[in-house]
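Every protein chain of the complex appears in place save one, which is left out.
So that you can tell them apart, the chains are marked A and B in the order they are listed, and the count of residues begins at 1 in each.
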Amino acid sequence: MKAALSHFTHTDDCSTEQLHGLLQLAQRVAADPSAYYQKLSGQLLINLFYEASTRTRVSFEVAAKRLGMHVVNIGTAGSSIEKGETLHDTFFTLQAMQPDFVVVRHPVEGTARDLVSLAEPGTHIINAGDGTAAHPTQALLDALTLQQHFGDLSGLTIVMAGDIRHSRVARSSLALLRRLGVKEIRLAAPADFLPGEQTVAHDRVFTEFDQALEGANVIMMLRIQKERISGLNIPDAGDYHRDWGLTPQRLALAAPECRVLHPGPINRGVEIASAVADGPQSLIRLQVRNGLYTRMALLLALSGGNHAAM
Amino acid sequence: MKAALSHFTHTDDCSTEQLHGLLQLAQRVAADPSAYYQKLSGQLLINLFYEASTRTRVSFEVAAKRLGMHVVNIGTAGSSIEKGETLHDTFFTLQAMQPDFVVVRHPVEGTARDLVSLAEPGTHIINAGDGTAAHPTQALLDALTLQQHFGDLSGLTIVMAGDIRHSRVARSSLALLRRLGVKEIRLAAPADFLPGEQTVAHDRVFTEFDQALEGANVIMMLRIQKERISGLNIPDAGDYHRDWGLTPQRLALAAPECRVLHPGPINRGVEIASAVADGPQSLIRLQVRNGLYTRMALLLALSGGNHAAM
Partner (left out) sequence: MKAALSHFTHTDDCSTEQLHGLLQLAQRVAADPSAYYQKLSGQLLINLFYEASTRTRVSFEVAAKRLGMHVVNIGTAGSSIEKGETLHDTFFTLQAMQPDFVVVRHPVEGTARDLVSLAEPGTHIINAGDGTAAHPTQALLDALTLQQHFGDLSGLTIVMAGDIRHSRVARSSLALLRRLGVKEIRLAAPADFLPGEQTVAHDRVFTEFDQALEGANVIMMLRIQKERISGLNIPDAGDYHRDWGLTPQRLALAAPECRVLHPGPINRGVEIASAVADGPQSLIRLQVRNGLYTRMALLLALSGGNHAAM
């Protein structure tokens, strides 16, 4: 008997068995999504987004609607947040609607776990990104994408490059990939964009992009998180592209079968050249599609029941 | 035979019999909400909100979706309102969609009644707050909450405290509680926040909070409606809390079984202390939940049919 998963705020909350279960369910959903349509008919999901989002918000919204759920979207514009209400009080208001799921994105680290402590039984909290701390559904979809392409991950050398310091994707995805047993994780970033703490899983650090690429099977690119940078100069786009942009020339320095990921939104001509983003070694569009399947799987798994069969 | 209720713009529009019918239906919905799910399947509700809202907009949206309705949300951002269209013309556009319900919140008093005069048969108008005039669904949910807790209301002494002058909740809720026969209504507010006209039902007025509290069974707190105040100084939050904040010390001056209501959003440490808002005498969370049931009941009642059984 396994404990059921009630919330999903951080990949660390899950046992390795639960993570494998989630990924296996996501594989099944990806193989035949329509087999799961309407499985959660009549349930209610609230998207509570305190930061801008297209792909994550829409992905949860479509996932939930495909599963037959009611969806209510709340952004910061036009809401009581403008009247000075605290997050806790907004949450209590939403909790009173007896939602099955509250999906939260918030600039403050720890927000989703905080809401877990307030949630009533029957309401599942999902973290859609909190500060620079975690974005665990992105980690799941990245892992799913790599499993689909490579099968076994244990032989992979992965380079994560760019603004790692301000990236919640970096923290979540690398922690998960480490647990899934990848061979080597390399961080490649200018000094200002290296993480200052021990929070990002890695084996080696490079401050020259080219030097990090030898033998790399996967390059995970990150955009500059301008909205989270303070007290640092934002580099000139042209300079940054020259030193830290993933171009076809740079990609050729990696292993021949190397694949490229990016959590999006991408800034073409800055951290990535269009020829790479749209090229044959890019898995970026597959990532977005897997984002939908991963979120469908997560909703099914948290709601329990036979269809989840974890 | 009673006349059916077609619109709900003001509690004064309803006979006392209709109000009791609405409250009884709301009690039944609260007791078993899922018995009413999908009862209005395929109907269309348009939320037309010209002012910020979370709890009211979401409450109507969830109520409608639980009942099986289609919901379309319209705010002032990103709409034709920006192109200089009048409210009447926006309404005619929406009327052409043949909605079953239009729920309107607007800064101008009388807007909902105005739309009633334009509405085609089959379209029900609901007032979700117009200026400082009325917020009748809040009045219903307040009454429902007090009925659930106290049963008979006729023995109650109720204190409403805070920015009564700019509050549509004060006007609607006190008018309804008066009709439901409460024993005594006291207003307690600093001079600037007392209503200047005869529009707010009451028996006694106090300009010192402590003096108003003796024997009070219910205290209804109001936040300072900063967005509607002009030509007045907004008090310092600390000063206001000292003189007009509901603290545990103040609450102890009321009757022992006294209960606290607040329409939300609450400003903690200003008009109410957290220890009161979250304490055992608070009914605030119950109010929010009842908001959902009240709105489900109202939609059922306006749409007629056996399930409404008023």
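The criterion applied here is as follows: contacts are C-beta pairs under 8 Å (C-beta built on N, C-alpha and C of every residue); 3 or more make two chains touch, one makes a residue touch a chain.
These numbers were taken from a predicted model, which means no experiment stands behind them.
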Residue, one of A:162, A:245 or A:291, that touches the chain absent here: A:291
Where the missing chain touches chain B, by residue: 42, 44, 46, 70, 72, 74, 77-86, 89-90, 92-94, 96-98
Residues in chain A touching the chain absent from view: 37, 49, 52-55, 58-59, 61-62, 65-66, 75-77, 223, 226-227, 264-268, 285, 288-289, 291-292
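Assume only the chains that are shown with their structure count from here on.
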Whole-Å gap between the CA centroids of chain A and chain B: 40
